[in-house]
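Note that one protein chain of the assembly has been removed; the remaining protein chains are unaltered in position.
Lettered A, B and C in written order, each chain numbered from 1.
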Amino acid sequence: MHMTTTSVAVAGASGYAGGELLRLLLGHPHVEIGALTGASNAGERLGTLQPHLVPLADRVLQETSLETLSGHDVVFLALPHGQSGAIAAELGDDVLVVDCGADFRLADPALWERFYGGTHAGTWPYGLPELPGAREALRGTRRVAVPGCYPTVSTLVLAPAVQQGLVAPDVVVVAASGTSGAGKAAKPHLLGSEVMGNVSAYGVGGTHRHTPEIIQNLSALTDQTVSVSFTPVLVPMSRGILATASAPLVDGVGADDVRAAYEKAYGDEPFVHLLPEGLWPQTQSVTGSNAVHLQVTVDEDARRMVAVGAVDNLSKGTAGAAVQCMNLALGLDEGTGLTTIGLAP
Amino acid sequence: MHMTTTSVAVAGASGYAGGELLRLLLGHPHVEIGALTGASNAGERLGTLQPHLVPLADRVLQETSLETLSGHDVVFLALPHGQSGAIAAELGDDVLVVDCGADFRLADPALWERFYGGTHAGTWPYGLPELPGAREALRGTRRVAVPGCYPTVSTLVLAPAVQQGLVAPDVVVVAASGTSGAGKAAKPHLLGSEVMGNVSAYGVGGTHRHTPEIIQNLSALTDQTVSVSFTPVLVPMSRGILATASAPLVDGVGADDVRAAYEKAYGDEPFVHLLPEGLWPQTQSVTGSNAVHLQVTVDEDARRMVAVGAVDNLSKGTAGAAVQCMNLALGLDEGTGLTTIGLAP
Amino acid sequence: MHMTTTSVAVAGASGYAGGELLRLLLGHPHVEIGALTGASNAGERLGTLQPHLVPLADRVLQETSLETLSGHDVVFLALPHGQSGAIAAELGDDVLVVDCGADFRLADPALWERFYGGTHAGTWPYGLPELPGAREALRGTRRVAVPGCYPTVSTLVLAPAVQQGLVAPDVVVVAASGTSGAGKAAKPHLLGSEVMGNVSAYGVGGTHRHTPEIIQNLSALTDQTVSVSFTPVLVPMSRGILATASAPLVDGVGADDVRAAYEKAYGDEPFVHLLPEGLWPQTQSVTGSNAVHLQVTVDEDARRMVAVGAVDNLSKGTAGAAVQCMNLALGLDEGTGLTTIGLAP
Partner (left out) sequence: MHMTTTSVAVAGASGYAGGELLRLLLGHPHVEIGALTGASNAGERLGTLQPHLVPLADRVLQETSLETLSGHDVVFLALPHGQSGAIAAELGDDVLVVDCGADFRLADPALWERFYGGTHAGTWPYGLPELPGAREALRGTRRVAVPGCYPTVSTLVLAPAVQQGLVAPDVVVVAASGTSGAGKAAKPHLLGSEVMGNVSAYGVGGTHRHTPEIIQNLSALTDQTVSVSFTPVLVPMSRGILATASAPLVDGVGADDVRAAYEKAYGDEPFVHLLPEGLWPQTQSVTGSNAVHLQVTVDEDARRMVAVGAVDNLSKGTAGAAVQCMNLALGLDEGTGLTTIGLAP
């Protein structure tokens, strides 16, 4: 057990992911919060930028630079994509670098270029410990690629069925998301007046950047490339994703087979909660928590499995996963500083 | 042209569908609003129950009975399912009866019994004029079954592709809906505290009552039974449905074929608006209007067509369709008293 | 009766006030919509910027200039403050100019400079016909200053009591407003993530620009300067203002006196609706309508009158008032193209 205090820095502390990281780190018993950095708002007090983080109100944001970030045991990067590679290269190999951005998630450089543009930075251990083999790869690592919020829930909601071959490798995911996933940069279509009383789809037709990540995750569970039709939908709330996923049932597979696969896959997982039969996930139940709530059923008429998952995009979908992975990398108990208890209503 | 004044009664005037009917009828130039009836709130003033309908504030709700409803040219029924049949039987054949409930939508008595229970009341002309043949059947009719809100948008968003055989008859629809579709009866899970900041799926696995109606509509467009995986999702807003639909593309079909089919199908429809390429529907744009906004694309990786549609569940999804059908039945211009202009933001 | 068609131009057609103006003008029987202008988005299609205005989807925004705006009978200005004066000076005196901005609302140049900065443009007839003498001044005018949204409801909710001397000239107003009042320019604190699940006060301590306008309106009703403590509060909805106002009761004044004063003041007003006793205003009831809902009571323990008013900030609070004033100026029926019916729920 690692009982000494770990010093952490957070690059991108003024954004939503950075704020959620700090909220969790403030409650982590083995962590000391060091440098906090920003871009255009360097020099401002955190009390102005993140007024909910009262204990850090007097902290002043520094510039994001090697100088400010070095000297910590752990550096969390919550930056726009494309910026993590250069910083990570300069930080020593003994520093644990946890990238909340997309730079090191994809294995295929061609997919990176197609969806993000620019040069692929590389591939780091993928921070979804609930996937087969992932937890082992994260123990002791010094580099972590935190998954995207949509891929986290889209992968977990489908993984047991895909891995067990209970469904055809041809899945459809429609995921309703709160607005915080789009970040804190002011854009007209994200104004309160535009999102309240309004639901809209975007990135339709497989164009959302999280699509190849979902395909990568699911395809790794089987010997086939999984076809994924993914549509994100923006809904009037700040936090949370509800993913509705379905796939054709393989002949002979029934409801009991499906449920058994999910129970087996997640029975020992501390943060994946398969609800009792008849209850369906709701995002409110996981607000602020690291839990993923799942339910699954079978539509015999359509001969499809339908599974629904809920996650807090900022917590388990980003910052919670980052802390969970830090714990694994440092040899701490995986759940330290995290909770399965949501804030509702 | 029918220029005399038509007297209308509304049964169920205290609910959301009834309120929306009255809002539209107050703006209809050829209508005189007669009896307004309720159940438990008979005797109350409409000003208390529907304070937004200022011109009717002093009207008092009557009991729903043959006595109060008879003597009108048109009777709108906005009642819980199972109650319309008996009332309609007593009203004369010369009275136009527009049922906003489910009683007369399904053709198959077995499906009615499976999804609603009790005895099937019968089948009336289906009030979705945009379907092939439907407009003709509605002209001059004295009985109309107004479609369900989900079936309206789920059918329209898929119809051209299904009818033209551009997709396999195996569709997936995930539809995000505001809360008013669940009605005004107080239930704990519909409390503001439960729905704000929260998204949840319900009726998962093909169990929602609107599923067989969607199957019926789409199957009538082709020579096969269309398989429909339908999942409704409750989102934090009062009005509106956004349906995200997809289906496997038939070999050789491309984006141009799909778009051409939608342009041809809806080019002359006054209330179906295929958005310019690149723009995606949002529910706010159709709030309070009778318009359906649609967009369609092709996901070449997943080889699926993806189409999205937005509708106001209370307007075009219920009350607007009812008025549109009344206009057709009475020989009025189909759009009288209706608008394609939404209330945004 | 003016039955020929009036040509109107709208400067600032891409914003919220401009959009609401167009929504109302599309339903006005005597108006033809001419030039639509914008600033940074000149050249864009209105279908992209205001997708709810389907009939105008193919219109292209022009530059805001004398050239584009001239040649119309009516020009509506929905521009940032400080820009209306120069444009109005160039348009002829025979053109009806309706300014939805603040430039011509205040009579006192010193107050203008203190609250807005820059040079005072002048004072035009004030577009709140429900104030004593205002309707007469608006008939036939060619210049109208549309009131601010907060002043509209704050003035109407207090005017009868102030004018009749039933309360001391020392009022407190706390007004909860939806976000559309802050406009469509993207600012971080107006993001959906920031406003949903959140309530905040701003402009506290009499610093909001609408404060001197409320003082001006109320003071004109009595022979004293009325002291106004005004606090605006931002709440999680797009449209609507609910103003809660109170003032010390003068000795001997009771509930009956107060109610009688409001009934007398507004009994004949088409758009001011004093609710039956026991019912309190809610913003939903006036959404999209030109109505103001009011209620008033007396707190005998605190010896204060408390009055509450609801208005749609974009409709009666801005664009509806603009159309109402246009009707008066042109000699049309005052309510043409306007409604007292709200969109609820």
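The criterion applied here is as follows: a residue touches a chain if its C-beta (ideal position, glycine included) is under 8 Å from a C-beta of that chain, and two chains touch if they have at least 3 such contacts.
In this text, all values refer to a predicted model and were calculated from it rather than measured experimentally.
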May I ask which residue of B:Y16, B:F104 or B:F271 touches the chain that does not appear here? B:Y16
Of A:T6, A:S180, A:S200 or A:T231, the residue that touches the missing chain is A:S180
Who touches the missing chain here, A:G197, A:P212 or A:G317? A:G197
Contacting the left-out chain: of C:C149, C:V306 or C:A319, that is C:V306
Which of C:T287, C:Q324 or C:T339 contacts the chain that the document leaves out: C:T287
Interface with the unshown chain - residue positions in subunit A: 16, 19, 23, 26-27, 45, 47-48, 50-55, 57, 180, 196-197, 238-239, 273, 275-276, 279, 282, 284-289, 291, 293, 339-345
Taking the full complex into account, what residues of subunit C touch the chain not shown? 170, 172, 174, 176, 193-194, 196-202, 204-206, 211, 227-229, 231, 233, 235-240, 242, 244, 246, 280-284, 287, 295, 297-304, 306, 308, 310, 344-345
Contact footprint on subunit B, counting only the chain that is left out: 16, 178-180, 182, 184-188, 190-197, 236-238
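Just so it is clear, only the chains that are shown with their structure count from here on.
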Roughly how many whole angstrom separate the Cα centroids of subunit A and subunit B? 38
Chain centre separation in whole Å, for subunit C relative to subunit A (CA means): 45
Would you pick out the residues of subunit A that each touch at least 2 other chains? 193-194, 196-197, 236-238
